[in-house]
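Of the protein chains in this complex, one is absent; all others appear in place.
Order as written gives the chain letters A and B; numbering starts at 1 within each chain.
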Amino acid sequence: MAVSSMRLGEIAALLGGRVQGDEGTEIHGIAPIQDARPGQIAFISNQRYVGHLRTTGASAVLVSDAVARLGAPPGTALLVLDDPYMGFARLLRHWTDPGPRVVTGVSAKAHVEPSARLGADVNVHPFAYVGAGAVVGDRVDLHPGAYVGAGAEVGDDTILGPNAVVHHGCRVGARCFVYAGAVVGSDGFGFAPDLRQGLHVKIPQVGIAVLEDDVELGANSTIDRAVFGETRIGRGTKVDNLVQVGHNASIGRGCFVVAQAGISGTARVGNGVTIAGQAGIAGHIAVGDGAVVGAQAGVHGEVEAGGRVLGSPALDGALAKRAMAVFPRLPELRARLRQVERRLQALETGQPPPG
Amino acid sequence: MAVSSMRLGEIAALLGGRVQGDEGTEIHGIAPIQDARPGQIAFISNQRYVGHLRTTGASAVLVSDAVARLGAPPGTALLVLDDPYMGFARLLRHWTDPGPRVVTGVSAKAHVEPSARLGADVNVHPFAYVGAGAVVGDRVDLHPGAYVGAGAEVGDDTILGPNAVVHHGCRVGARCFVYAGAVVGSDGFGFAPDLRQGLHVKIPQVGIAVLEDDVELGANSTIDRAVFGETRIGRGTKVDNLVQVGHNASIGRGCFVVAQAGISGTARVGNGVTIAGQAGIAGHIAVGDGAVVGAQAGVHGEVEAGGRVLGSPALDGALAKRAMAVFPRLPELRARLRQVERRLQALETGQPPPG
Partner (left out) sequence: MAVSSMRLGEIAALLGGRVQGDEGTEIHGIAPIQDARPGQIAFISNQRYVGHLRTTGASAVLVSDAVARLGAPPGTALLVLDDPYMGFARLLRHWTDPGPRVVTGVSAKAHVEPSARLGADVNVHPFAYVGAGAVVGDRVDLHPGAYVGAGAEVGDDTILGPNAVVHHGCRVGARCFVYAGAVVGSDGFGFAPDLRQGLHVKIPQVGIAVLEDDVELGANSTIDRAVFGETRIGRGTKVDNLVQVGHNASIGRGCFVVAQAGISGTARVGNGVTIAGQAGIAGHIAVGDGAVVGAQAGVHGEVEAGGRVLGSPALDGALAKRAMAVFPRLPELRARLRQVERRLQALETGQPPPG
């Protein structure tokens, strides 16, 4: 049930923070710091927005200790938290809780094969399809056009968005969200090339794809099934839209894979890794735990645990930044080199240095 | 109703141009300049194709004044226009006008929730779904598998292609085309990271996504809904296939966003901007009116109005081109630098310069 009003002291009790200002401040909404009006609470988690603290209309702001020390204008209370963004997340979830899930059951316009097994309180909406022998957990939502292939498994409390696809034999854990149009377990891209005749021979893709519990898979992303064995996305990993994960790749737990990134076949990505937007990871390589791969980076070699890489081909991040800073000055460096050569020539030949 | 024949004078009257040659030339088709045969009209809008004017089989060609001055071979009439490409567009639209739209109504195999409101003369094809409280305008086409979520709004004369998705509460304007598999209003990628346990906390995405009037959204593109407020695509903006637009991003009016480009969350793109294929715009930054972002560029800082940027990370276009021209010569520059050092060493020590 969505909340309509809380006092700041109650919010502090919910989130565990310390109030600097009036605990009785009445809050009836949450808003971005630059848009917030009196009666609303905002948050600052990004240094970029600290300046807004002076001018915000918010009645209260979630801040870190460091920001709190800057002080707040009169009439703006602060709630000081270790992690204001986490506090914002928890408060917003509390505030926007949609309340009890509505059970609509299996639509007469859906299709469920007789041998499929459905858990309790599932919603199978019109035009959703559940194949033979599939196993669908309790409280699962299959939105219109969602597809669960033969023998596939979908865990409790998982949601398949409109037109999301889980292919035969694949497994999606509990509390996952597979967004609209995402595809789990399409055939991997495996062919034995016949370059003479161009009639490449397809390698049967007889493995599966597995999403562990608490995974989100963004709209129109694609996770290929394995040749043998599994392609696997670890627990709690969040995958954005339009991401490609190739056959037999494995991604660890708690990773972020941002939109339009591509993870090639048989790549091994550790736990807690961030792969930024449009980055690419080549096949057969390893990215260590906690590594961060920059946007549009092209990773062709191992990335060590905790490593930060940038660029295409990817380099150590600090090194890449220094080299990228010199890159625009290449024409100048070339001109200076040419000038140096002319001055040297003059010295060597005893001529005066050029103009 | 498609046209089968026109005289060149009639075409000039339609498009407003000046004929150089025989106004009575009979035209019964439109074709690319390199393929056109007698009886067909072609166009030249790209300098690359000017050479074909000598050899084309076309009976007439739409050209600019500059191209007209080059003259045409005997038997090829010219129609001189300010904007030959626009003329081509208008002529082709005239020529291929499919005639009155056929109204088929709501298929018995579609699903429309009773509380949804449908306008006049809508077509809801088999397996299309309209959720509770959705509002669908007049003359809207919902193709097979299209999905309109609860409370969403779709404006007059808009088309949702097969399996296109407009999520709950989102708004699509009039005369829009949302192509097959495109997704409007999927959840944004927002999590409060819990890097210790990897159990990131999802930020509820309680805003919406809005396409203003006359927007086209290409196949399998994804526009995320906002955290709060709106993700917005401005009037007349054309978005190609497989494009990602993150939560709370705004794109102005009359932009072109080419295939596989990615616009991160909270980016602000002005009016009349062109973002070329596979380019990426980082979050929280602004791209000014009329700017052009090159293919595969990676934009991490502000782009001023009218700016042109290239490269990853993106630089001013002229600067980037000069630096990119030097890049292939880096090995040579390094060798020359080494040579310079040896010659200097020789001078400093009084040795003869190295061979």
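Here is the rule we use: a residue touches a chain if its C-beta (ideal position, glycine included) is under 8 Å from a C-beta of that chain, and two chains touch if they have at least 3 such contacts.
Since this is a predicted model, take the numbers as computed values, not measurements.
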Of B:Leu14, B:Val50 or B:Ala89, the residue touching the omitted chain is B:Ala89
Quick one: say which of A:Pro32, A:Gly262 or A:Gly307 touches the chain that got left out. A:Gly262
Of the listed residues B:Gly21, B:Gly133 or B:Pro162, which contacts the missing chain in the full complex? B:Pro162
Which of A:Gln47, A:Gln197 or A:Thr349 sits in contact with the chain that's absent? A:Gln197
So that we can see where the missing chain sits, which residues of subunit A does it touch? 111, 127, 129, 145, 147, 149, 163, 165, 167, 181, 183, 186-187, 189, 191-195, 197-204, 206, 220, 222, 224, 227-229, 242, 244, 246, 260, 262, 264, 278, 280, 282, 284, 296, 298, 300, 312-313, 315, 319-320, 322-323, 325-327, 329-330, 333, 336-337, 340, 343-344, 347, 353
Interface with the unshown chain - residue positions in subunit B: 30-32, 35, 46, 48, 83, 85-86, 88-90, 92-93, 96, 107, 109, 125-127, 143-145, 161-163, 177, 179-181, 214, 216, 218-220, 235-238, 240-242, 253-256, 258-260, 271-272, 277-278, 290, 295-296, 311-312, 324, 327-331, 333-334, 337, 340-341, 344, 347-348
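Note that in this section only the chains that are shown with their structure count from here on.
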The C-alpha superposition of subunit A onto subunit B, two copies of one sequence, needs a rotation in degrees (nearest 5) of 120
Please report how many Å separate the Cα centroid of subunit A from that of subunit B, as a whole number. 25
